[in-house]
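Entry: chain A
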Amino acid sequence: MGKNAISFRDVRKVYPDGTTAVDDLNLDVPVGSLTVFVGPSGCGKTTSLRMINRMVEPTSGQIQVNGQDVTSVPEAALRRSMGYVMQASGLMPHRTVLENISTVPRLLGESKRDSKRRAEELLETIGLDRSLGSRYPAQLSGGQQQRVGVARALAADPPILLMDEPFSAVDPVVRADLQNELLDLKQRLNKTIVFVTHDMDEAVLLGDRVAVFATGGRLAQYATPEEVLREPADQFVSDFVGRDRGFRALSFDSRDIPLSGVLTLDPQGRVAELGTPTMGSGGSGGSRGSTAAHQTGPSAAVANGWTLEVDAAGAPVGWIPPSGGEPAGGQVTHRVGGSLYRPGGSLRQALDAALSSPSGLAVAVDERGRLRGVLRPQEIMTAIEAARESRS
Partner candidate 1 sequence: GSSDPLNGDSSGGGDGTVTVGSADFPESQIIAELYAGVLRDAGIEASTEPGIGAREAYIGAVEDGSIDLVPDYSGNLLLYVDPESDAASGEEILDALPDALPDGLTVLEASEAENKDAMVVTRQTADEYSLTSIADMAEVCDQLVIAGPPEFQERAYGLPGLESKYGCTPQSFEPINDGGGSLTVDALTRGDVDVANIFTTTPAIKQQDLVVLEDPENNFIAQQVLPLAAEDRLPDGAADALNEFSSKLTTRDLIELNQSVSGDGSVNPQQAARDWLEANGYTDA
Partner candidate 2 sequence: MNLLSGMWQWLTDPTNWSGSGAIPARALEHMAYSGIVMVVAIVVAVPLGMLVGHTGRGSGAVIGVAGALRALPTLGLLTLFSLLMGLGLVPPLLALVILAVPPILTATYAGVAEVSPAVRDAAKAQGMTPTQVLTRVEVPLALPVAMGGIRNAALQVIATATVAAYINLGGLGRYLIDGLAVRDYSRMLGSVLLVAVLALATDAVLAALQRAVTSPGLRTTAH
């Protein structure tokens, strides 16, 4: 960090029709960071982004890339030095996937063979099969097209990537995939990325820093996602961030929470009691059985009386309520479902796991999905309070 890849200095953009799209923008994007521009429709996100590669020229002010005024570089050269990905993928329909990806290298004079080889590697980088290389864009799904758009932007290995709502046209499931891949890419290739979205969730998930734009082209807040969630700079930001922001902000906290024991029922119908190792210290080895063997009789930790059914491998299956008396094997009344807590998970996951659970207890599992213990709401709350206090 330290150095800035992109700097906006007093930048204003007024369109010929009089619309002020960007108003006096000052903003620095550190090298190697992912900065998200977020804000309601028409607030100037796209305009700001496009001023970086001079697709739009500012009305006044200056934009620097690596400390150099962008107007001092010829337009075409500037643009070749940055990857640009946009919502509508913008792939050339008359070229194959490989040809699309190698556009910029070819423009830069690279040989056909080299650029093709590189394009094939990139296909893998972005998680597409090489066999898709000879297809045309129309033969790909929307999500695949977006991936190719990303690959094209990466092809010349530019230090800067500009991405304008790249994932907004794909359905939520594919979108989640693409987001994870981008996070992954970001870690592997050390790029400076500017990413536009109007989805706060996406911003929080992806961004090192988030720039919240307000209508009229004003930069309302520029901070880490956590700060934006925890301390919205003004009413506009707090409204924009929307409901559940406190809950969402818990994504950024992760603490050791003491595990409690719980009654378990295995497929053989044996009821046992699981001990209380502390979360985070646990290695791999099976904690069930061995730990349980050391304990006898219910302790305070298993007070609320629900029994957790586990399968042969020790993975939680379902909750049996206390009133159920002697449960007959396999009579699960409440499925555990998806809300489990994994080691190292965020406080958000812990809290949701507890809230989702019919017993009120979050089920903690290890990497392989085997039961580690349960978390009690009070202890989760205490961890949340502790996290809060350590912040202030």
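Keep this in mind: a contact is a pair of C-beta atoms (placed from the backbone, for glycine too) under 8 Å apart; a residue touches a chain by one contact, two chains touch by 3 or more; residues count from 1.
The candidates came about this way: all candidates are chains of the complex that A comes from, given by their letters.
Only a predicted model underlies this, so the values are computations on that prediction, with no experimental measurement involved.
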Name the candidate, out of 1 or 2, that touches chain A somewhere in the complex. 2
Once bound in the complex, which stretches of chain A touch candidate 2? 53, 55, 75-81, 84, 86, 88-96, 103-104, 107, 136-139, 152, 162
